[in-house]
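One structure is given below, represented as structure tokens, and several questions about it will come after.
The complex appears here without one of its protein chains, the remainder shown in place.
By letter and in written order, the chains are A, B and C; residue numbering begins at 1 in each of them.
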Amino acid sequence: MKRTKRCLGLIATALAFTLIAASCGDDGGEVATTTTADAATTTADAATTTTAAAATTTEAAPVSDGTFDLGGGAVLDTNECPSGWDDTQGLTDDEIRIGISLPESGALAGFGTIAEGMQVFFDNADPIEGRSVTIVSRDDGYEPGKTVTNIGEMIDTENIFAFSHILGSPNNLAVRDTLNEECIPQLFNATGLPDWGDPVNFPWTIGQLLNYSTESLIWCDYFASEFGEGATVAALYANNDFGKAYQKFFEQCAPDLGLEIVATELHDPNADTVTPEVTTLAASGADIFVVGTTGASCPRAVGAARGAGWAATIMVSSTCQNIGLFWGPLHSSASGAAHGIQIISTTKDIGDPRWADDSWVMKVRSELEAAGIDPDAGAQQTGYAFAEQLDHSLREAAANGGLGRVNVMQASWQQDWEAQNALPGATIVTDGADDAYIVEAGEISMLNLPPDAEAGSWVAVTGDLIDVEGDLGSFAG
Amino acid sequence: MTPRTIVEGSALHRRVQGANWSLWIITIAILPFLVAIPLKPSVFGNSYTIGLGNVNEAIAWAVAVLGLNLLTGFNGQLSLGNSFFVGTGAYLTGGLVQTYHWSYLSTLVVVIPVCLAIGLIVGVPALRIQGLYLALVTFGLAAVFPTIVKLDQLDRFTHGSNGLNIESKLLPADWMPIQGTLEAIRKIPLIGDWTGTDTFSSRQNEAIYAYFLLVMIAAASFLLARNLIKSRPGRALIAIRDNEIGAEVSGINLSLYKAGAFGASALLSGVAGTMLAIDKNFVSPDELGINFAIFLVVGLIVGGSANLKGSLIGGFAVIFVRQWATQTKEVPLIGWELNGPYGQMVLGILLIALMFAMPGGIAYGLTKIRSRIYRVVPADHRGEAPTG
Amino acid sequence: MFLLAVSVDTDPELLLARVLDGLRFGSGYGALALALVMIYKATGVLNFAQGELALLGIYIAWALSVGWGWPIIIAVILAMFATATLAAGIERTIIRPFDPSNHLPLVIVTLGLFLAINSFVAVTWTTDLKALPSMFPKGNVFAVGVAHLTWSGLGMFITVLVMLGAVTLLLNRTKVGLAFRAVSSNIESAELVGIKVGQTLQFGWALAAAIGTLAGALLVPELQVLDPNVMLSTLVFAFAGAALGGLDSPKGAVIGGILVGLIRNVVVQSVSFIPSELSVGAAVFVILLVLLVKPSGLFGSSKVVRV
Partner (left out) sequence: MSEALLHVSDLEAAYGDVKVLHGIDFTVNVGDISVVLGANGAGKTTTLRAICGQVHTSGSIAFNGAEISQEATADIVRRGIAHVPQGRGTFPELTVTDNLEAGAFVRKDPEINADIDKWFEVFPVLGERPDQLAGSLSGGEQQMLAVARAMMSRPRLLLLDEPSLGLAPIIIEDLFGRLAAINADEGMTMLIVEQNANLALAVASHAYVLEAGTIAISGEPEVLSGDEAVRRAYLGY
């Protein structure tokens, strides 16, 4: 008996070591993050085209001593900045230091690799004013309290020029006051809350993503035109900042356009399943099923709806666009369940065969692969795409008066260009308080993933780019 | 080495005690100035931070752990739901300050009675439910708190899932000599060098002010807890933990004391919630869920259960060990580089290792180490080592 | 009683759908609760790492079946052996050195294991969503409107009952089962009749891990997709099921788990004034009510005070 005991112990230890060894084998490449050696291959043309549209950018000139016009009546006033504030802090001779706080642990740890993807972009980009961009990242586990601590410490010890792409609405809200008081740019918040388009009150804060109110508005327009008045809608929202924002804006626009919301359910975002809620929604037999949630709940909701035999048109959140991340797994557990779901897409899904020959997608794939990262898995590709916008603002600032916090904010609030990551034909235009949102155009796509298909792709439903560019102005409370 | 024996009440004992206290007071007074601009010690190629933001948070956590300690450590009722009370305190403070423009400290007038009442209400059904069943039910309480906060009916007060941003700042008054103290500390040799040369920004001044405020609230809380434990009711709580039936037959009113323990625990937890709101100016629902509750238990046990110093240590351990775990990017000696969600693994292994080294918690571990240096014995038992 | 005072959905088709959902998920929670009960019986400790051992098993099964193309049933059986072995090793190396009568350090040790294993899985297999194949055929046994019974749901339900039967037989009809029950009843007396307590507890850990892995492999395909947090979110309901049924009763665990599934899918969804996002809260509330009437759960033995 004693011997078996020891034996079991040995086997267990051996097993543990095998697993550890296996894990090292699996992502040995992932660990080596920022290899830049052979990256220079595909960059040159890409980097230059981004700035091609820059010529049309409105020249931003100082209004008066210490105040700078952002457009639409929004003004940046450096007189309100703390004493000792420095426009060029965080710029060293060869570095531009950008801070970011991300969940590297906890339920949303998957997003923690965004910083890695951003760094890959900049490692392959030309220097700006002779400086390379360094992404300094901290883990906040998606806890806003930790974000507050992280931001404070980074300001004090990391010599940060600007923060960019902090993830999460509560997290960004938690640090917005501080960053605006400290006059440190809070760029391109990676959340779709419309609050970020408020340059009059928060000139140092700007968002990037298609915001939830814009997305809801496009849904409403599309449903009304496609199904006509009296169409019935059942909606599932995550009970968090994200789902609640969808709920608020969708419930505002739906009644005006004659859409009837017949059932609404909120689900606990940490729940293992949304089946109880979806079963209730399915029983309503509504024409349209709106899925205002993200992460694992996205495919779970679709799977449950189809499992219940509900034939509604399903519209999922734009955050669930990544086929490999969300719909491939659902396809293997319930083949065909995701076939025909619809989405508003605003960017090129790099896993989509439609863009296989696109120069931008090829650049993303090759540079990520060169850095040892699987472009089809993980959030590095998202970070890479995010970096394009940051890169644009930095270069614009450098070209118009030189790198500095004020110039970067002005460049961000005064944009007019076409991003390679965006759908063809979509322009990125901002004009201070008159047009405070960056991504405002998308197309309705449908997932083509029939039961026997190997891989899926998004197919344009109408082929029209729905562009509400400039319609929303700025945040209205 | 044989430990030196110190007789209780002797001159030497008084001197040792005096030195202890002076050390504490000096540390408390100087600490914020040393870490207002975070220190970044580097260990085995890993850069760790010690900043005032974390220190302030840790002080609030220490009081929260203290609240749990009264209930679990001293009274033996295992609660996995104390985050519920912390959250209640934090939201009461946040709501009153943001919506009704109260001052931070004045909200304690509401937080204390409300949390006490909620604790008593929860404590009554807990009388019938014991041991792990109680742990599971309270765990549910922790799990449901974020959802309650996010209910539409409360939105006006809690600002729902985006969290409650408290715009009111805690500004130090002009007469407070923060910069002056800084200058004075800089003149101290060696220590002064750590404080750098920059003048503090207003954010750092606020953090220092918040620190001293939090220290005072924490000191009051620990004093209160200490007096409670040493009093008759405190002894009753411990008696119930050690032998419930025995306590009952010696005339202790079980219902009263067990519900009372919940009340006292909730009260201190609520105060801790207020402290968190003071520290962050921000309260968010998803932070105050089961994770918070579980790490309170970690703080309790890692610090040292049924030990007041343990609560203080536990609060700091939870904040700093967690942070340092995620900042560990290189494994010493082996030379592995860690990226991605390794932080949790480091934390998990650290917790297990800590329990192997000090199964009773850090506070008892330190006492053991101290007892190798000197032992304090009562005057009439000279030379005999105290047991237990 | 108070439930009658508010409106309740009465559409029979919907009610049937919810009951079927409830049984399906509930039997999964019950299976997981069974694993918790085995550990509780063995050590008196609530094992936070139970769900994560199962998670590791699920990912091993995934790697074997999807990665290496092995049949899923074989993959699951191998994963059960792997986690059982690992659990036995864990018991021997980092649980046994602790004083079994002092639960607090053990709570932290299992919590540390929870964090370490979860992180290990996330690092090894990334946090991207995956799909674990079901051990049962696809499709419905029958479907009436939104109500539908899948083969996998039926298969899971039957498997859980078989599993409960097997565990009951093992405990009541075998020598090792007798040893296990003796140890869980009185460690000192168990030693005095010649039972090797350490090995018996090790067996309990291994058995619980194997049961947990099987439970996970049954439940996860019902959840459509898999990520490293999947067991954490089901564990809350499994805990609730175990508490409801009685922490030391295998039968109670399974029934309790099923009841929790029904509460969540039928009661919370049908009763209008309970917001569905409060599903956890509602489940806890019902359990609280049960425990107030019956403090040791529906099937738990009211503890004989041990002197």
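Here, a contact is a pair of C-beta atoms (placed from the backbone, for glycine too) under 8 Å apart; a residue touches a chain by one contact, two chains touch by 3 or more.
Nothing here was measured: the structure is a model prediction, and the numbers come from that model.
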Residue of C:Leu16, C:Leu178 or C:Leu292 in touch with the missing chain, whole complex considered: C:Leu178
Among C:Thr93, C:Ser272 or C:Ser301, residue touching the chain not depicted: C:Ser301
Candidate in contact with the missing chain, chosen from C:Leu23, C:Val167 or C:Ile195: C:Ile195
Residues from chain C at the interface with the omitted partner, ascending: 175, 178-179, 181-182, 184-186, 188-197, 248, 301, 304, 306-307
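Here, only the chains that are shown with their structure count from here on.
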Distance between chain centroids, defined by C-alpha means - chain A, chain C (Å): 36
Centre distance in Å when chain B and chain C are each reduced to the mean of their C-alpha atoms: 33
Where chain C touches two or more other chains, by residue: 119-120, 122-123, 127, 275, 277, 280
Residue list for chain A, restricted to those that touch at least two other chains: 105, 109, 239, 268, 270
Residues on chain C engaged by chain B in the complex (per definition of touch): 40, 46, 48, 94, 97-99, 102, 104-105, 107-109, 111-120, 122-123, 127, 236, 239-240, 242-243, 247, 275, 277-278, 280-281, 283-285, 287-288, 291-292, 295-297, 305
For the chain C and chain A complex, residues of the former touching the latter: 9, 11, 13-14, 17-18, 21, 25, 66, 82, 85-90, 92-93, 119-120, 122-134, 138, 143, 145-146, 148, 150, 196, 198-199, 202, 206, 221-230, 232-234, 237, 264-265, 268-269, 275-277, 279-280
Chain B contact footprint on chain A (complex, rising order): 30-31, 33, 82, 84, 104-106, 109, 112-113, 116, 139, 142-145, 148-149, 152-153, 155-157, 169-170, 173-174, 176-178, 181-182, 193, 239-242, 244, 268, 270
